[in-house]
Structure formats: structure tokens, C-alpha cells
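Here the complex is missing a single protein chain, while all its other protein chains stay put.
Right after this comes chain A.
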Amino acid sequence: MILIPTSSSSSCSYYSCCCLPQASFNSNSYPSNQSLFLSKSAYPSHQGSRKLKTLRLRANFWESIRSGFVKNNNTTQLVEPPSTTEEDEDTEPLLPVEFTLVERTLQDGLIEEIIFSSGGEIDVYDLQTLCDKVGWPRRPLTKLAAALKNSYMVATLHSVLKPSSSSSSSSEGDNEQQQKNKKLIGMARATSDHAFNATIWDVLVDPEYQGQGLGKALVEKLVRALLQRDIGNISLFADSQVVDFYQNLGFEADPEGIKGMFWYPK
């Protein structure tokens, strides 16, 4: 009997298994009910997308193994059509983006920074508090978490209060401090098929911060990012009082006779 050493090849094969197109693992058909804290891997964008991709693939690999053993309640198998190697280039994960939108000094000497971020952490509890503030009906937290996780793009606005003595460059040292003072004040999200269509849902800004152009900035950035990815059909369903708001941003009501209809079971 001849034993052929296979140690090197087997270890290679383990990793090569991981390098399947990301989309097939990213099926997210099981909204994770375990944690309500969503942390997309918050890697700063300068580290590059490759590392982010590999780590995500590895994590998703175990996720798919684990979920395969869990009760299978999903019959629509997400099997990829052949030749999906180009997939990685098309649907590269949206890199987390974060920058300061506005910085101003408040009356009591504190500095307030409004930070725009996309692809970052969102605490569902904070979001629910925000939804309550604007007067929206409550929605189940697990559904909210799943929706956020599986949205194509989620943009948030946070307000960070800093004491005036610290300079803005010492942000790393004060990180912990900032976390406590960080308040969610706005959000917007979009779902999409990553190619042709996108719908913007849930645009909201804390009433105390409204009227300052923050909502406009949120939607504008979202739309710009979508257009950059060549997604041409961007739609949304606006309540009557905000139709003008969206019109000013370049949206048109019922264009070419297109209307949205919703399904109502009898």
C-alpha cells in the first residue's frame, strides 16, 4: 500500500473551499436571531478590501455549515448559476465609510460632531428609540435587525459630544468616551438587487436635529452611492408630508405613470 502524503493539499483545499463566490454564502436566508447587535466588520477602508473579503468568507463558511445543520426551512436553494467568478468584482462589499459631516460648538462649550457613516454598527435598540421619537409604529426587533443586516446600504448619522478641551486629533484615545456620548440621530437604508433596482426605506432624522439639511445629506449620499454602482431605478414611497422634500432631491412622483402597489392578503 502506498501512502501518498496529502497533508499540504488537504490544508490547501480547506481554504480553497472558502474562496467560492461571496454571493452564495451571503444568502443570509437565516436572519440571525442570536444577536441584536449588528457589527459589520468595521475595518477602516485603507486596509483594503481583500482582507475584509477573506475574513468575511471564512466567517460565512462556518455560518453556512452551521445553518446547514439547523432545521432547514428554506426550500428555494440559492444555487449559483455557473461561472460566477466575475461576481466578486461586481458585488464587492460596500466598504464602511465614516466621516464628519458637521462640527459645531454648543452653548455650554461642548463640541458636537455629526458623523455620517455607512456600513457600520447599528444598535437596534437605539434605532427603535429613534423610531419612537419620530412617531413610527413599533416593529419587532428581530425583524428590524434582519432588515438592517440584509439591506444593501444603511447610512446613519451619529452625534458625538466632546468636551471643548480635547482636540479633534485625539479621537483614538477618547474613543471609549466617545462611544458613550455617541447618539444615533438619523438613518436611511436601501434594499436592492445590486444591478438594476433599489428602493429606499426608513429615512428618519431625530426631530431635534431636523431642518438642518441632515436628512438631505443622508438621502443624497445614498442616491449617489447607488448611482455610482449603475443602479438606475431608485424608488421610494413617500408620506404625503415629505413629497416636497424628495422632489427637491431629484425624485419625481409617479414618473411615466409608474405607481407602487402593495400586497394585501384577503
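Here, contacts are C-beta pairs under 8 Å (C-beta built on N, C-alpha and C of every residue); 3 or more make two chains touch, one makes a residue touch a chain; residues count from 1.
Convention: contacts and distances are computed from a predicted model.
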item	value
Protein that the absent chain corresponds to, by UniProt name, given "Dynein light chain Tctex-type family member 5", "N-acetyltransferase domain-containing protein", "Histidine-containing phosphotransfer protein" or "DOG1 domain-containing protein"	"N-acetyltransferase domain-containing protein"
Touch list for chain A against the chain that is not drawn	23-24, 28-29, 31, 72-81, 84, 86-87, 90-91, 139, 142-151, 189, 191-197, 199, 201, 223, 227, 230, 232-240, 243, 246-247, 250-266
